[in-house]
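Missing here: one protein chain of the complex. Every other protein chain is in place.
First chain written, first letter: the chains are A, B and C, and each begins at residue 1.
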Amino acid sequence: MVDDELYREIILEHYHHPRFKGALPDASMSAEGMNPLCGDEITLYLKTDGDRIVDVRFDGRGCSISQASASMLTEALRGLTLAEAKRLQERVKAMLTGAPHEPFDEDDDLNALEGVRQYPVRIKCALLAWTTLEELLEAT
Amino acid sequence: MVDDELYREIILEHYHHPRFKGALPDASMSAEGMNPLCGDEITLYLKTDGDRIVDVRFDGRGCSISQASASMLTEALRGLTLAEAKRLQERVKAMLTGAPHEPFDEDDDLNALEGVRQYPVRIKCALLAWTTLEELLEAT
Amino acid sequence: MTVDINTTYDVQAIRADFPILQRRIGSYPLIYLDNAATSQKPRQVIDALVHYYEFSNANVHRGLHTLAEEATEAYETARAKVARFIGAEPESLVFTRNTTEAINLVAYAWGLANLREGDVVVLSEMEHHSNIVPWQLVARLTGAKLHYVPFTSDGELDSDALEQTLRLEPKLVAITHVSNVLGTVNPVEEITRKAHEAGARVLVDGAQAVPHKPVDVRRIGCDFYAFSGHKMLAPTGIGALYARRELLEQMPPFMGGGSMIRKVTHASSTWADVPTKLEAGTPNIADAVALGAAVDYLQAVGMEAIQQHERQLTEEALRLLDGEEDIEIYGPRNASRRCGLVSFNFKHVHPHDAAQILDQRGIAIRAGHHCCQIIMRKLDVTATARASFYLYNTIEEVRTFWKALDDVRKVFGKHGGR
Partner (left out) sequence: MTVDINTTYDVQAIRADFPILQRRIGSYPLIYLDNAATSQKPRQVIDALVHYYEFSNANVHRGLHTLAEEATEAYETARAKVARFIGAEPESLVFTRNTTEAINLVAYAWGLANLREGDVVVLSEMEHHSNIVPWQLVARLTGAKLHYVPFTSDGELDSDALEQTLRLEPKLVAITHVSNVLGTVNPVEEITRKAHEAGARVLVDGAQAVPHKPVDVRRIGCDFYAFSGHKMLAPTGIGALYARRELLEQMPPFMGGGSMIRKVTHASSTWADVPTKLEAGTPNIADAVALGAAVDYLQAVGMEAIQQHERQLTEEALRLLDGEEDIEIYGPRNASRRCGLVSFNFKHVHPHDAAQILDQRGIAIRAGHHCCQIIMRKLDVTATARASFYLYNTIEEVRTFWKALDDVRKVFGKHGGR
């Protein structure tokens, strides 16, 4: 009855305990994203030191999928270079849209997002943080 | 096979030999009518002496029904007063639209128009001359 | 259809007319509670479509042959039925795709001709985007200004604020009859009277009213009234605009094309009589005919009976949800002040998640901003869940829906765990 494929434990865990949520006043860059179908909003903050991401935060409101996905993003981006962040963003997007991609490890939290693929409407929710990141990286 | 109800002999006769067709240069008044569904056009000319119609002509192009109806009009109007013309116009309109009206004599040419009632699209053709007359009389 | 309004309301007989209600979602029977988005269609409406295409299909208005005459007759008979259903004459009823097109028609045709720089248009904060965005577009083209009447914490239109706004001598008041989020039924008769006294024209968005309650545009007295067929048992792709005949006659056309002209020359054209002047090109003939069949169906059941039935469902839903401390309900609490829908939220679960879990029990509700972002911002949410009812829903379905909310809690915890 309860959909384990979509609501995997790791997703609910991120949703209930989002990592790095809140504004980042001294961010080097930020971008706002919105899902016009449902009204979900997100703001993404990056703080860089040279080419390297030293802090990431997100703020906003949305469903478990969009919030968990954003929370995972903040964790995964920490310490990457901007180029690595771009590659990760492309990999997650490919996974969610069914394009060829290098799979994530079984125990990588991001792997839990793969279940969303079977729920076409929710793909946009999972993508929200990542398309906002895409726009932010393009703007640099 | 051939529709006697619509194409009564008297209608075809008026169509093939229209009475009083052509412009009337010294008309006291004239009006143009058009059927936007089919493009049929008519111009009606009246010449009055005081209150009495002394000459009537019509010009234009159209199907057998609209032309025959216009031809009958020119014949029927001749010699009437404007008030009588108005009453005749209302009586023909009532006949064609199925409203209560004083019926025409069996041997009155206008009686032949009654068959048109069964052909909804053609009613507008038969009415064209008479609605043009209506506008003309209203303008006086 | 064997319904008789003089006996009891036979919801099972009605359900038997709707083939889709036999459907199962996974192993659960479909419980369709998304009627404010679109309604399901009875056999009689589907049959009207099939019969039209199998028997009389032709283009209308310009044909002399038998099929063209039959198609024209069917199309104009449908217009007369739909007009009569809302108390209007056929010449005042323009067929459109939906409510949205009807409002855009007024915005472009009447608005571009009548609005000038600085003119005031009054809307409310409970409008659907379809009754906001057209006015923003036309305001940009004309320089007109938009004023929004707020709603109170009960979800009722703020009548003091309305009266104040009317002192600005607006050219138009455009207001929804029933809110698709709050369920509020606005007093459109009274609003029209006041707006007319202030010299304004009045447009009423009837998308959520015509399907659910008796509507008489003459009694309301409004100048324009818009609604959609697909929310009232008819196919998608057909709706209507009622407008007072003299306004229709004065208005320039909206779209240009076939049928709506009298005479076309190189430089300019003249227009056909109303309502044809406002219907350019080949109309959606078959769906108009099927809308006629939908109106027949609704009238056979009876709009009073439908309204009464929906009120019972709404009362039950409000009663059940009101007892839940983790749920917030939006809009008037009194079922008699609203139409048949209830918007709500779990305090700790996003409505997307709630809707998704209910879907796994075969229960279709809607979650989102419902094309009302301004309401969402006022309620300080990004989205709500909404259960909306229609003539074929049952009290048992409402209860099953309510019970299924426990499944949501099972996944997300009683308090969302957050």
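Some notes on this structure:
Here is the rule we use: contacts are C-beta pairs under 8 Å (C-beta built on N, C-alpha and C of every residue); 3 or more make two chains touch, one makes a residue touch a chain.
Model, not experiment: these values are computed from the prediction.
One chain is not displayed; in the complete assembly it touches the shown chains A, B, C. Checked against the hidden chain, the listed residues C:Ile14, C:Ile103 or C:Val120 yield one contact partner: C:Ile103.
The chain omitted from view is touched by exactly one of B:Ser28, B:Ser64 or B:Asn111, namely B:Ser64.
Touch with the chain omitted from the figure is made, among C:Leu30, C:Leu168 or C:Ala300, by C:Leu30. Considering the full assembly, C:Gln136 is the residue among C:Gln136, C:Ser159 or C:Gln312 that touches the omitted chain. The omitted chain makes contact with subunit A at the following residues, 34, 36-38, 120-122. Listed by residue number, the positions of subunit B touching the unshown chain are 1-3, 6-7, 12, 15-17, 37-41, 61-65, 67, 119, 122, 125. The omitted chain makes contact with subunit C at the following residues, 19-20, 23, 25, 30, 32, 34, 37-38, 40-41, 45-46, 49-50, 53-55, 57-59, 62-68, 97-101, 103-104, 107-108, 112, 128-130, 132-137, 140-141, 146, 148, 228, 230, 235-238, 252-261, 263-269, 280-287, 352, 355-356, 358-359, 363-368, 370-371, 373-374.
In this section, only the chains that are shown with their structure count from here on.
With each centre defined as the average position of its C-alpha atoms, the distance from subunit A to subunit C rounds to 37 Å.
One inter-chain figure worth recording: subunit B and subunit C are separated by 47 Å, centre to centre, where each centre is the mean of the chain's CA atoms.
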